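To start, I am sharing the structure in question, which I have written as structure tokens.
Note that one protein chain of the assembly has been removed; the remaining protein chains are unaltered in position.
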Amino acid sequence: MMEQKSVRKNMNNEQTIPIEIKNLSVTYRAEPALWNIDLNLPEGKLIAIVGPNGAGKSTLIKAVMGLVPITAGKVSIYGKQYSKQRSKVAYVPQRGTVDWDFPTDALDVVEMGLYGKLGWLRRPNSQTREKARECLAKVGLKDYADRQIGQLSGGQQQRVFVARALAQDPQIFLMDEPLNGVDAITEETILSILEDLKKEGKTIVMVHHDLQTVDKYFDWVVLLNRNLISAGPIKEVFTKENLDIAYQEKQRMSIQ
Amino acid sequence: MIEISNDLIIIGTAILVAANCASIGTFLVLRQMAMMSDAISHAVLLGIVIAVFMVGGRETIPVIVGGVLSGILTVSIVEMLYRSGKLKKDSSIGIVFPFLFAIGVILVTQAGNVHIDVQHVLYGSIEFVPFDTLYLDEVNIGSKSLWVLGVLAIANIAFIAILYKELKISTFDASVAVSVGLMPMLVHYLLMIMVATTAVVAFESVGAILVIAFFIVPASGAYLLTERLSHMMVLSVTLGIISAIAGYLFAVLFDVSIAGSMATISGAIFGLIWVFAPNRGLINRWRRISKQRFEIDLAIVLTFIHDEINANRQVSASTLSNDLGWTIDYSKKLSEFIQEKKFVEQDVQGNLNLTILGQKKAKYYSTS
Partner (left out) sequence: MVIEEILVIFFGIFTDYTLRYVALGSTILGVTSGALGCFTVLRKQSLFGDALSHAALPGIGFAYIFAGTKDSMLLMLGAAVFAWFGGIVTLAITSTTRIKQDAALGITLSVFFGLGVVLLTYLQSIGGPSQGGLDRFLFGQASALIETDVINLGILAAGCFVVLIIFFKELKIATFDSAFGQSMGFPTKYLSALLTSVIVVAVVIGLHTVGVVLMVSMLIAPAAAARQWISSLKNMLILSAIFGGISGVIGSMISSTTEGMSTGPVIVITITAILGISLFFSPKNGYLFQYLRKRKQRQSNLNEISTATGENSN
């Protein structure tokens, strides 16, 4: 209840916008990846970032966390720099970015989510283990704690990543295509977890590639193609016109 | 018979080694198989030693056959290991060649009659090349190494000339090669055989490790100088030959290892290219990047002003730094620059407005 109230109160207060992006440009060498993006993301919503390949979707969430160098502009998390707000943000990278042959089990990966809170020198302990176990149970992998990560299915691996983010206990989730190529059970599990988180007032930002499911799953959408095409509630923004602009623009660019 | 001085024989040998290695090396660098050649040039030792044991002397043909076979064995074991999924490719390489090389070294040291010095396994003994002469019907026909390397050069030229198209296509796109009916695996193994042959022959004069210098370093230097495969090969051979000659002179001057100084010189030449190459050199790269960075920042400023004005907001020079997250000095420099170039005009209130030229420019940037 408290959460709900504060969300409403925050609507008009700029300082408590979860993610505020001002005039953001990111370039790789001479190649622009994001171009003058102005965007405020609201609290307590499930937000999809949608756009064609190479539109800068992943770059956008990486830029929020300072994982890629920013050429111009600013990002703030609840009014402050990201480096001061790390504990409020959890990142779920694309599954393909890590080596699943790494010698570790599911529980251990989830526990890594708590390393940030432990900080330097302190070691994982029985408490972190317990917390990791809880989070693993939340994604339906209670019985897989000791399983080698390489022996999990793609969907299970993705759920381990989501559990790791849950362990961080953040206000904001930044997820890079967590529903890409996963099985139906995983998709269902992840979505129901996200619904619960949303009810707690958490903000979830997800790079999403499947246009068919955008209006079914999300409250809000950010249409991106290097430039910000449009952003807002699904009903207002997720229109055929906007999609045409977002996806046609790319073709023109690739011809050039 | 024609008498050639010892110096000339050594330089001739070095030039032929350099040319042979550097031409084949072009493909190794482009196909990202540099470390495979590292493995092969170590592993040939085992084959050489076993051949010497079996024949009882360092006969050229058995030594080459032994070396090539062990080279192929290396490539096959490495590929078998990483295809099995138990090891990654680079781990497989790093395990197989030290093992075979270690066996070779132990055989060499344990058997007194092999006449291979352990050090010379590593950095060759090109100094002694002139004393090894070839006899045909008991007639001295000159330096053995020149003959052998000469034949190898002809074989290498033939290999590249005949398979040039196949090598080129399979190097740049193996899938296309398959679809047009060329066999990339066959080309791959033929190339590996040529690498092993070249490594065995060069082994005696420059040793296991410095042969890698001739395979990789000139070709890498050439890679930074040209875009065309044929040019790259010619350049690579040229750089290899220059390193060989300059290295020899350096070695004689300071009384140091000839092969070692050739490798060092080839590294120095590579270093010079790395820094000064016309397009890809460090200096020009740095210039290009800072120019690009300025252009990008210019584009960002104009886009920003354009978007703000479209959204009915005003932009002033003084708030630019805050808006874009740049230092005050840099923002000032940029805002002065865009005014100077007449992309932007400042009105009496200090607000920035795009000129027609500036609008054009901003639109161009925001769509490209």
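Per-chain residue numbering starts at 1, and chain names A and B are given in the order in which the chains are listed.
The rule is simple: a residue touches a chain if its C-beta (ideal position, glycine included) is under 8 Å from a C-beta of that chain, and two chains touch if they have at least 3 such contacts.
Nothing here was measured: the structure is a model prediction, and the numbers come from that model.
Checked against the hidden chain, the listed residues B:Lys86, B:Lys165 or B:Arg313 yield one contact partner: B:Lys86. Checked against the full complex, the candidates B:Met35, B:Val55, B:Ile245 or B:Leu298 give a single residue touching the omitted chain, namely B:Met35.
In the full complex, chain A touches the omitted chain through residues 62, 65, 67, 83, 86, 89, 91, 93, 97-99, 102-105, 108-109, 112, 115-116, 118, 120-121, 123-124, 148, 164, 168.
Residues 28-29, 32-38, 84, 86-88, 90-91, 93-95, 98-99, 101-103, 105-106, 109-110, 118-119, 122-123, 209-210, 212-213, 215-217, 219-220, 223-224, 251, 254-257, 259-264, 266-267, 270, 274, 280, 282, 285 of chain B touch the missing chain (whole complex, contact as defined above).
Operating definition for what follows: only the chains that are shown with their structure count from here on.
Those residues of chain A that touch chain B in the complex are listed here as 22-23, 25, 27, 29-30, 32, 35-36, 38, 70-74, 227, 252-253, 256. Contacts from chain B toward chain A in the complex involve residues 289, 292, 295-297, 299-300, 303-304, 307, 323-326, 365-368.
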